[in-house]
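Here the complex is missing one protein chain, while the rest keep their positions.
Our next item is chain A:
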Amino acid sequence: MSNGTMDRVASATPPRVARKVRGLSDRAIAWIFVAPTIFLLLAINIFPLIWTIQLSFTDYKANRIGREVKNIGLRNYERILTDTDIWLNMQATAHFLFWTIFFQVLIGFTLAWLINRKFKGNDLWTTIIVLPMMLSPAVVGNFWKFLYQPQIGLFNYIVAFFTGKEPSSFEMLGSVQLAPWSIVIVDTWMWTPFVMLICLAGLRSIPDYIYEAAEIDRASKLRQFFTITIPMVLPFLMLAVLFRGIENFKMFDLVVQLTGGGPGSTTELTSINLKREAFEKWRTGYASAYAIILFVTVFGLASIYVKALNKVKER
């Protein structure tokens, strides 16, 4: 049956017919279709979450089976929130978040704006730019470690070539000053395309007639950029920032492969710290409280941000 016929039949169908169909009732089908997903999420998302909350009030250690587990109330939370080392991890995470988002927005938007000039072959080049974000962060982190090697690495060689420094005179991963930037560089290389794609969708959603009207009103190109382009793309850009923010708050694989949190703990982001507490020191109860604090932080920040985003959209 062609779509045309279907449309005609469809438009002639009274809505109540749908309710008197053969076979299982819609209600039954709805539940049969949704149940497996709900069950899976309950088993692998919700139940573990509740378990984590419960564990966070105990001194449970997962590597000591059979040891008596004591309920210690809020002491885990108290210890985490007063621990100065954890605030250092939070600072490292904030540095990483702020600068990756800063560079990704700057470069991503510029690229999207350039690609939107619709030059020949733009979709192929867009795809090539997108490649890094499709790759496994752990494997990417691992080979960037190779590029960052002081004597033999390509990165040091290229920087040395352009600045005239000795390639072995600086260690991207080994120096306390440079290591936080080394992870920013790789994350920017990897995820700028994501911001670019979202911005591009924003730019393409602006109808031509708005620019045509502005042109007739003799608004300058610069004025058009600030009064049409930026405000229209802003909701998209903010959304991209939200996604990158959440993702980078959770950042683990890339950085663990690149620096492992070092040198010292200069690049020890909260996730890496959490992994140490949970799976190296085996302080399961403590780590659970830590996990809950992180989750609440992301959730809280994201909710405030989404409110702001909705305000921008309404304008």
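Following the convention adopted for this analysis, a residue touches a chain if its C-beta (ideal position, glycine included) is under 8 Å from a C-beta of that chain, and two chains touch if they have at least 3 such contacts; residues count from 1.
Basically, contacts and distances are computed from a predicted model.
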Which of "NADH-quinone oxidoreductase subunit E", "Carbohydrate ABC transporter membrane protein 2, CUT1 family", "ATP synthase subunit a" or "Polar amino acid transport system permease protein" matches, in UniProt, the chain that is not displayed: "Carbohydrate ABC transporter membrane protein 2, CUT1 family"
Residue of A:T127, A:T163 or A:T227 touching the missing chain in the full complex: A:T127
Hidden partner chain, touching residue among A:L106, A:I152 or A:V312: A:I152
Contacting the left-out chain in the complete assembly, out of A:I80, A:L173 or A:A278: A:A278
Selected residue (touches chain absent from view) among A:L114, A:V176, A:I230 or A:I304: A:L114
Selected residue (touches chain absent from view) among A:I80, A:I101, A:L173 or A:A287: A:A287
For chain A, residues in touch with the removed chain: 6-7, 9-11, 13, 15, 17-18, 21-24, 26-27, 29-34, 36-38, 40-41, 43-49, 51-52, 55, 62, 107, 111, 114-115, 117-132, 134-139, 142-144, 146-147, 149, 151-154, 157, 167, 189, 194, 197-198, 200-202, 208, 211-212, 215, 236, 239-240, 243, 246, 249-250, 252-253, 257, 270-271, 274-275, 278-279, 284, 287-288, 290-292, 294-295, 298-299, 302
